[in-house]
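Note sheet for the following structure.
With one protein chain removed, the remaining protein chains of the complex are shown where they sit.
Chain nomenclature is as follows: A, B and C, assigned in order of appearance, with residue numbering initiated at 1 for each chain independently.
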Amino acid sequence: MRKDLVFGMAGSGGDGIVSAGESLLNAAAAEGYHGMMTKSFGSQIRGGESSCRVRISTEHLLNPGGDLDVAVALNWEDFLKFGAELPVSGSTVVIYEAATKVEPDRIPLMGVTPLQVIPVPISEMAKATAGTERAKNTVVLGLIAGWFGIGREAVLKGFRKKLAKKGEDVLAANERAFYEGIKFAEAHPLNTPMTIALSDGAVSGKLMTDGNDMCAAAAIFSGCQFFSGYPITPSTEIMQFFTEHVWKYGGAVLQAEDEIAGIGAAIGASFAGKKSMTATSGPGLSLKTEMMGLASIAELPLVIVDVQRGGPSTGMPTKPEQSDLFAAAFSGHGDVVRPILAPTCVADTFRVTVEAFNLAEEFQTPVLILSDQEISQRKETLDPIDTSQFKIVDRIRPSEADLQNYNRFKITESGISPISHPGMLGGTYLASGIEHNENGSPTASGEVHQRMNEKRIRKFDPLQNRRDLFHTVGNPDAPLALVAWGSIAGVCQEAVTIAREEGLNVKMLVPYLVYPVAEGVYREFFASVQRGLVVEQSHLGQFYRVLRMYVDLPKGVESMARSGANPFRPSEIVVVLHRLLAELQRSQAGNLQPQE
Amino acid sequence: MRKDLVFGMAGSGGDGIVSAGESLLNAAAAEGYHGMMTKSFGSQIRGGESSCRVRISTEHLLNPGGDLDVAVALNWEDFLKFGAELPVSGSTVVIYEAATKVEPDRIPLMGVTPLQVIPVPISEMAKATAGTERAKNTVVLGLIAGWFGIGREAVLKGFRKKLAKKGEDVLAANERAFYEGIKFAEAHPLNTPMTIALSDGAVSGKLMTDGNDMCAAAAIFSGCQFFSGYPITPSTEIMQFFTEHVWKYGGAVLQAEDEIAGIGAAIGASFAGKKSMTATSGPGLSLKTEMMGLASIAELPLVIVDVQRGGPSTGMPTKPEQSDLFAAAFSGHGDVVRPILAPTCVADTFRVTVEAFNLAEEFQTPVLILSDQEISQRKETLDPIDTSQFKIVDRIRPSEADLQNYNRFKITESGISPISHPGMLGGTYLASGIEHNENGSPTASGEVHQRMNEKRIRKFDPLQNRRDLFHTVGNPDAPLALVAWGSIAGVCQEAVTIAREEGLNVKMLVPYLVYPVAEGVYREFFASVQRGLVVEQSHLGQFYRVLRMYVDLPKGVESMARSGANPFRPSEIVVVLHRLLAELQRSQAGNLQPQE
Amino acid sequence: MSETATPAMPFLPKDYKSDLKPIWCPGCGDFSVVQAIYRALASIGRAPHETAFISGIGCSSRIPGYTTAYGFNTVHGRSLPIAQGIKLANPDLLVLAAGGDGDGFSIGGGHVPHLVRRNMDITYIVMDNQIYGLTKGQLSPTSPKGRISCTSKYGSLEEPVNPLQYVLGYGANFVAQGSPADLAGMTAIIEEAIRFPGFAFVNLQSPCVTYGEECQQIKGLKAIMEPLASIGHDPSDRMKAMEIAQYYGQKLHTGVLYRNPNPPPTYESMVKQRQEELSKGAMPKEQILDLFIKR
Partner (left out) sequence: MSETATPAMPFLPKDYKSDLKPIWCPGCGDFSVVQAIYRALASIGRAPHETAFISGIGCSSRIPGYTTAYGFNTVHGRSLPIAQGIKLANPDLLVLAAGGDGDGFSIGGGHVPHLVRRNMDITYIVMDNQIYGLTKGQLSPTSPKGRISCTSKYGSLEEPVNPLQYVLGYGANFVAQGSPADLAGMTAIIEEAIRFPGFAFVNLQSPCVTYGEECQQIKGLKAIMEPLASIGHDPSDRMKAMEIAQYYGQKLHTGVLYRNPNPPPTYESMVKQRQEELSKGAMPKEQILDLFIKR
């Protein structure tokens, strides 16, 4: 019995492979399992290749898994297009469409000998039972139920809900196709049975959603009443959620004419006193650069979501990457600090989004949430979240006394100045992107400029102590360490678990606050570290470089970085950890310092 | 006899103080001196305060000088608005308008006792001799000629040229005012005479210009045939130069509707096979962010000038700062490397601009020139430049063989692929911002993405060895060091000269190639260094941080950073160098390691 | 602007004037524009703190700082998106946007049609001096063809933008033109524009005394001025307005070119209606995650 199974399936657009994945995930969730699903498509809008990965587990999941346990190929051409996204290994069971006429010992997976390879006449079975090839995905669900024991009941229940409107005939046809799959599986048992342990999870109250919907819901929970943005993959669903729900809370949403107007209207709403948000992906973030600077110098709260995809430029719109960190931290002329938060999964997207609004309000600043294509579009089952645990922060308003002789940009001890908004009697002021005096009037004085820069940057000092925005795993004294942020952190966390099971003394640091760099947190974390890795999905190793700017990393800490759409797998990381340990032992044996 | 004199003058807009400065500079140049002039204005277009600083020397000048030797205040209110830009010290002679009715021992310069303070009835003298207050600036020139021995002949000669069209009367009136100034000076000799040594400079063939004109001229020299941009202070003069001259060389210029279109048209011209350029300042750079990424992934040569001013946002449009480095290096989503070059003065703007075009063509990449408000608008006298010494690089075009089966983005050993352009038979391809295969067709493959990122970044490796893009001063073994880029490098160079005269063993590194960081160059430079400073005009110490990303700085190297419009003075830097030396000696005495 | 929010207490023009001293060149047309705005606001009578005045960057864009309204001197060309966010966040505010010809029709030109078609109750005033003032005299989008300037040393090669024709083409419901050459008329136009329930556009030919040409100064403008009232123009005739707009640059037609006699509902009124309908019975935001419960 296994704790965990990873399915990967691919076919052409019309094959309904994604909808099969969704049925499987729903069924697993209904049976009390934890589940996670990612989708991946070719560039075509319709009819191109499409794939999904569904991971099902008896325990909380941190990432969509590495090598597949089960691969389903409705045709090989499309399957192969996903390359490293659907990795088959020696322990994978490969199920494929027999009509592809490929011999089981000739499947086009160079250099890999899967655990078992099973051709199945899927379309034939679909036609025979349901009268249409379109039921292929249902046959696949039957095969999975039969071989791996997931969803026997729940898939059918799901069909009943989903197909209710389509009438009894359709439902019956699908049931027949599903049973045909089960029958085939039962008739051809696996060489090595692969069933998953019974779930111990609660069946009711579980949530299921993806990162984009979670982000939007968290924003509304935080009191966000205004969203404006421009559609861009893979962030558009955030705006879509708002267009459905925000009106209910007295809010409004504007689909702007471009990203500049998108952030512009959000800045306007913030100036008018409302919590507001914009969301985009790489190209849009680049376009918002000038306006982000305006929000910083005008000291206006604002949350900006960047759902990272492959860059630069239009790049790889449907693939995840972590290469927008430089842009998030440093885009824009002049001296600016902009806090950046990053979720590592769908579940913590809630917490991170609420925190982003809190920081924006507290520090009167734009705050960036760096999500990525994977988190934003992957579906996860999650345990219920007790929202009453979350504190909601509002910007500090001027007191009666402040309004006597109101200075909007008063240089206070904290660097934060009480902020008024239109409609507030006595609070009128001039907001501007021009350097200004405490009262808001424009200045060309170098001294004032210096004082104002100092104020605007000093105000972030308290972030240095926000240890609650970091998560650590493992033994605090470990000499081996990993640091990772965003979606890859979930992969690393699994690698740490494996490595620790294999006896390595390794620990891990996950920053939710990615920038500014909380120097003390890293200094403490690295105190015991002699060898380590900063793991990320960006060719330049952007996070590693950003850390170096502020922290003297121990000499043995390396960058492990690769472009997006080629996710690191836990096993790869574990291999490197072993290498590092060996080096460390060698150097200790020879009493050498780590080499530069 | 002095080698050097620094004049600072301020008045209100109508006082003609800047035109007096220009006459002084021209006169000094005509007499064979080296000269440099910077101007500074309030925010008003007309009628606000205005000032200039003229430095005259028998030697080549590196910066506009620190404390004033001579301060001229036509009124105190305006003079004081310039604060640290016109610093008066104990060795300054202060000349001011007697009509201000301020007693010489009551001039509003708190805590400073100038060397000498001289009220002069300037406007009275102007009216008496020229019949109009408008001749005040001419009286000032007379005073300067009388007291400091500059321009007695040449100022008058300049008048004759300049006022030729205005007729004999005007000329005569100005001559009278000028002599009146001289007379006054002769009648009231200085307590401590302050005359400048005779120049030994060549009188003819000298150039005089500012950084913007120099940049544009160098671009045309480099073969640039297309400029498009959008006006913005302090870069607009580059476009203005093009609109006057580029047509003569078969080129064209487009004043675009915004900065995005500005860089867009320049990218288009480059795609069409022409060398092209755009220029802007901070806010415009921010707007160009998305398009810069396009040029990088489409591998198109392009030179982008950013004349830095105070930021963020609209900030301080008429003041210099070095705070666009982060933006220049890191603006834009995705993994990108963009070379950045920076001139340190008007003279080397030529060399840097030519180099920028060469790098752009060689590496098929956007290259940024980071100038700043000071360099761009300050006038310098310069020795003639032998343009035949400069090599001009053109992009590598596909050979006949390449065109047989042309792959525009072929992965070559160098990472550089021969580039065709519309009109070239056999060279057609699809350029795009989407990730692409070697032949240019779009791809969603993670592996291709990784290979292409690798190619696009690897191609810059040769820059690591461009030692010719660095300048060093001082003893290579010195334990004390300075690093500085851009206009502040000239200030630091003077500080080094002073420090060395005072016996400090200090050296200095000036990078013209600011990014990517040529790690080896710094490693070598820092090998001997135990204490040092990275000096720059940005609140965050951006260059110091960028260096840290790639270089393990010796522990004793500190950041010395301050917002723009408050230029460091050589003396300030020398003070810190003494402090560092003392620390070093103490630590050596106690045999301590430098403290972290 | 909702009429109900108007207080009974009267305001004087000086109540809208701030302490900040304008740094415009002596004689700049924008001095008259800000005077006209003080007067128009006073006669409308909304309190300064209930007014938001948004601009871009340019000489003209300094104008909000010279009023006692909540001002926002944003970045070049972006006053309109920001103004829209303000209006949607708080529809009760009186929202004014203003700026130069470059700000509005060059860098900001892409935003104009979208505000027009959204029809929010925002008044947009362009101080059209046909030059870039703040950056010292470059070609502006409304500079006439052939104009010599520091970026067109041998004359401009482009047809100018026609702000009136553009905005009419976008389907605006209120389009007017004025000039400091007629201060009283300009004041009346601004007031009418603000009172108009929906988006209103006002083009003001405001001379730049420093970089403008002779013919663009007050005297020159007076010479080509033709009040629309004097030629009996019917401001409800859109096609006629389009025809008149073609004379932009040759004549200075002052007054209301087009005013839709049946103004459509504003965007914010539709938003309000939607909010009212949908908020009924909505789950409290503390329970929004219940949307994700798998049942």
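By our rule, a residue touches a chain if its C-beta (ideal position, glycine included) is under 8 Å from a C-beta of that chain, and two chains touch if they have at least 3 such contacts.
Model, not experiment: these values are computed from the prediction.
*Asks:* Which shown chains does the chain we cannot see touch?
*Replies:* Its contacts among the visible chains are A, B, C.
*Asks:* Pick out which of B:M37, B:I150 or B:A261 touches the chain that's been left out of the picture.
*Replies:* Answering carefully, the residue with contact to the hidden chain is B:A261.
*Asks:* Touch as defined at the start, partner being the missing chain; which of B:A84, B:V112, B:A172 or B:A272 qualifies?
*Replies:* B:A272
*Asks:* May I ask which residue of A:N174, A:Q225 or A:S313 touches the chain that does not appear here?
*Replies:* Looking across A:N174, A:Q225 or A:S313, the contact with the absent chain belongs to A:S313.
*Asks:* Among B:S23, B:T38, B:T209 or B:Q377, exactly one should touch the missing chain; which is it?
*Replies:* B:T209
*Asks:* Among C:L12, C:L157, C:A184 or C:M283, which one is in touch with the chain left out?
*Replies:* Hidden-chain contact among the options goes to C:L157.
*Asks:* Using the touch definition up top, pick the residue from A:F82, A:Y230 or A:Y406 that touches the left-out chain.
*Replies:* Per the contact definition at the top, the residue touching the missing chain is A:Y230.
*Asks:* Could you pull out which residues of chain C are in touch with the chain that's been left out?
*Replies:* That gives, for chain C, the contact residues 105-111, 113-114, 117-119, 141, 154, 157-162, 165-166, 168-171, 239, 242-243, 267, 270-271, 274, 278.
*Asks:* Name every residue on chain A in touch with the hidden partner chain.
*Replies:* 42-48, 230-233, 236, 239-240, 243-244, 247, 255, 257-259, 283, 313-314
*Asks:* Just checking the interface: what residues of chain B touch the absent partner chain?
*Replies:* Against the left-out chain, chain B lists 26, 29-30, 205-209, 213-214, 217, 220-221, 223, 225-226, 228, 245, 247-252, 254, 256-258, 260-262, 264-274, 276, 290-291, 294, 298, 350, 381-382, 384-385, 387-388, 421-434, 441-442.
The rule is simple: only the chains that are shown with their structure count from here on.
*Asks:* Could you grab the centroid distance between chain A and chain C? Build each centroid from C-alpha atoms only and quote it in angstrom.
*Replies:* 43
*Asks:* Round to the nearest whole Å and give the separation of the Cα centres of chain B and chain C.
*Replies:* So the centroids are 39 Å from each other.
*Asks:* Would you give the residues of chain C that are in contact with at least 2 other chains, written as numbers and ranges?
*Replies:* 57, 73, 75
*Asks:* Send over the residues of chain B in touch with two or more other chains.
*Replies:* 42-43, 283, 313-314
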